[in-house]
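My structure is below; once you've seen it, I'll send some questions.
All protein chains but one are shown in place.
Entry: chain A
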Amino acid sequence: MATQQTRSLARFMMAPSVVLLLVWMVVPLALTLWFSFQQYNPLNPIRDGFVGFSNYALFYSNPAFLQSILNTLTLVISVLLITVIGGILLALLIDQPMWGQGIVRILVISPFFVMPPVAALVWKNMIMHPQYGIFADIARFFGAQPIDWFGQHPMTAIIIIVAWQWLPFATLILLTALQSLDGEQKEAAEMDGAGFISRFIHLTLPHMSRAITVVILIQTIFLLSVYAEILVTTNGGPGYASTNLPFLVYQKALLEFKIGQASAGGIIAVILANIVAFFAMRAVGKNLDK
């Protein structure tokens, strides 16, 4: 009897979380889906009505759409490459015996705690500014012409900023995984005469594989929806050169009031995220079982 009681109590305790998240997930998403099949403009309510898939067609035929998908993928893949490879190297370095390891860790992890608008503005104005930035100072020191980062290489600039924010995260997670590696195993491998490279490939890398998977998956979730960094640096430009999918949807919805098209774009973003989520869930789910 007691267990019966406990069980219904457990259900009761779980209810608020489940109901809240269910409402949070279902209601707005259903609305977005509905709007994606509607002609709807808050500024011009006369022509409202059901329009089938034409919003999707319009969004798709917009030249900015393919550009934004390309930019989204470029951003995700570039930042993943930089942070994972950089993170492994950094983690290996910090794992070495050294003086002041604690402070080194603190310095390296710090960018992760910087809010995205601050990170973006500091890089935009203090470092990459074509006149007053440090990069410009360095270029002038060597007698070169300073680069106009946001005018000429907007995606590269954004990739650098976002990578700076996420490199600490990758490093911290990989370092944590590295430090749980059994010291005896390492010593045994050393005794057997395994060099650093072969130890890394046969022992360290397999040990870190799960952490690497987790880093890739979690970063992908966040990188797919980078927004503030673009808003305060390039505002998506020049043209659509640094517009990613979230930014395009934002422009359509809140600047152009093309709600139908924006919703169609939102649904596409959901589909994209779901493809990633499918793999993410499987990986995290596996870890739950053990």
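Of note:
Criterion: a contact is a pair of C-beta atoms (placed from the backbone, for glycine too) under 8 Å apart; a residue touches a chain by one contact, two chains touch by 3 or more; residues count from 1.
Here is the rule we use: contacts and distances are computed from a predicted model.
This complex has a chain not shown, and the name its UniProt record holds, of "Carbohydrate ABC transporter membrane protein 2 (CUT1 family)", "LutB/LldF family L-lactate oxidation iron-sulfur protein", "Sorbitol/mannitol transport system permease protein" or "Betaine-aldehyde dehydrogenase", is "Sorbitol/mannitol transport system permease protein". From the options A:57, A:126 or A:205, the residue with contact to the unseen chain in the full assembly is A:126. The omitted chain makes contact with just one of the residues A:29, A:57 or A:77: A:29.
Although one chain is not drawn, the whole complex shows that of A:9, A:81, A:188 or A:205 it is A:9 that touches it. Panel shows chain A; residues 2, 6-7, 9-11, 13-14, 16-18, 20-21, 24-25, 27-29, 31-32, 35, 90, 93-94, 96-101, 103-119, 121-123, 125-127, 132, 134, 137-138, 164, 167-169, 172-173, 176-177, 180, 210-211, 214, 218, 221, 224-225, 227-228, 231-233, 235, 245-246, 249-250, 253-254, 259, 262-263, 265-267, 269-270, 272-274, 276-277, 280-281, 284-285, 287-288 of it touch the chain omitted from the view.
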